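Have a look at the structure that comes next, please.
Here is chain A:
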Amino acid sequence: MFPLNLEFYLSLLENPLFRGLAGALGVITVISLAVLILIWAERKFVARLQHRYGPNRAGKYGILQTLADGLKLFLKEDILPEKAEKYAYTLAPILCFSLAMLPFVAVPVERNIVVANLNAGILFILAVASLSIIPVIMAGWSPNNKYNLIGGIRSAALMISYEIPAGLAVIGVLVLSGSLNMIDIVEAQRDGWFILPQFLGFIIFITVSFMESARPPFDLPEAESEIVQGWTTEYSSVKFALLMLGEYTHAVFTSVLIAILYFGGWMGPLFDSPFWLALKTLVIMLFLMWVRASVVRIRIDQMVSFGWKFLIPLSLLNILIAGAIKVF
Partner candidate 1 sequence: MMSEEKKSENKIEKAEKRKEEKKDEIEEERLTIEDIAPAFPLIYRIAESGVESIYIQKCNKIWVEVKRENLLEFCSFLKENGFDHFSCILGVDRGEYFEVIYHIWSYIDRRMLSVRVKVPKDDPEVDSVVSIWRAADWHERETYDMFGIIFRGHPDLRRILLPDDFEGFPLRKDFKLEERSWL
Partner candidate 2 sequence: MSERVLLNLGPQHPSTHGVLRLVVELEGERVVNVTPVIGYLHRGFEKIAENRRYIQITPLTDKLDYVSSMANNMAYVKAVEELLGLEVPERAEYIRVIVLELQRIASHLLALGSIGNDLGMPFTLMMYTFRERETILDLFESLSGARLGYNYITIGGVMDDLPLGFTDFTLSFLRELRQKIEEYEDLVYDNEIFVKRTEGIGVLSPKDAINLGATGPVLRGSGVRRDIRKEDPYSIYHYFDWRIVTGKRGDCLSRISVWINEMKMSADIVEQAIENIPPGLFRAKVSRVVRPPEGEVYSRIESPRGELGFHIIGDGSTHPYRLKIRSPAFCNLSILPHLAKGVFIADLIAILGTLDPVFGEVDR
C-alpha cells in the first residue's frame, strides 16, 4: 500500500499541504527537544554561576530533569479556577505554545532547508512575534486573579515600548541586505557579519529581545518577588507546562533570530551548516543566562522610559548609520 521509495515521499513534499504538515511536525519535534535541552543547560549553567550544583539526579548530569519536570506537570491535577472565563483560560496556553512555534516556519536553517521560504519573511516573523502578546493578555485576564491581571496588563503596556525599537532596529539590517527574505539576509552577510556595521542595531535588538521574551532583567510580567508568577499564577498542570514551553521557545526564537540577522546564520568557517546556527544560538542563549544570573529586575517606569526615551531615538540613529554605510 505504501510505496517504499524515497523519491515518492520527497515528491509528496511538493504538495503544500504535506509540506506544511511535515514542516510543522519537524519544527515542533526539533524545537521541543532543543528547548528541553536548553532548559537543562540553563539550569545547570546558572547553577554554576550561583555556586550550586543544579539538577544532578535525573539521568547523567541531571539531563533528564526537564523531562521529569514535564512529566510531573502532566500528572498534576488540572485546576480550573471557579470564576475563570473558561474558554479564554483554556485557549491561552494553546495559543501561547502555537504562536511561539509559528515563526520558526519562516526561519531557514540552511540555504535550502526552510519550511516556508517567504518573500517577506522578516515581516512575517515580526508580525507573529507581536501576536504572542495576545495569549499573555488572555491568560492575565481570564482566571480572575489580580496577580494574573497585573502581569497581563504589564506585558501589554510594555509591548509598545519594545515592539517599536525592535522593528526600527531590524530596518538597519534590511537596509544593508536590501531584502526582506531571510535567506537573502543571511547570504548578504557572506562578506561580513552584520554585527560589525550594525553594532548599535545589535545592541538594541538584543536588549529588545530580552524584553520580548520577558527574560530577566525585563521579566516584569512574571516578576516572582512582586506578583508571584504574574500572568501564569493561576495555571497548573499541562496548561502551565504549555505556557512555560511557549515562553521559553520565545527566548530560543529570539536567539535564533539574532544569530541569523547579525551573526551570519549558518555561515561559518570552512563549511556552511545548520550546526553553526545551532552553535551561535547556544552562545547567545548562554549570554542571556549569564545576564539573568547577574542583574536585578528593572522597574516598570524605568523600563517604559528606557524604551521610549532611549531605545527609540537610538534605533532611529541606527537607521541613519545603516543608510550612511549603504550610500558610502
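Basis for inclusion: all candidates are chains of the complex that A comes from, given by their letters.
Keep in mind that, in the parts below, contacts are C-beta pairs under 8 Å (C-beta built on N, C-alpha and C of every residue); 3 or more make two chains touch, one makes a residue touch a chain; residues count from 1.
Given the structure is predicted, the values throughout are model-derived calculations rather than measurements.
Undergrad: If you apply the contact cut-off given up top, which option from 1 or 2 ends up touching chain A in the complex?
TA: Answer for chain A: candidate 2.
Undergrad: Which bits of chain A are touching candidate 2 when the two form their complex?
TA: Touching candidate 2 from chain A are residues 49-52, 146-147, 150, 154, 216-217, 219, 223-228, 293-302.
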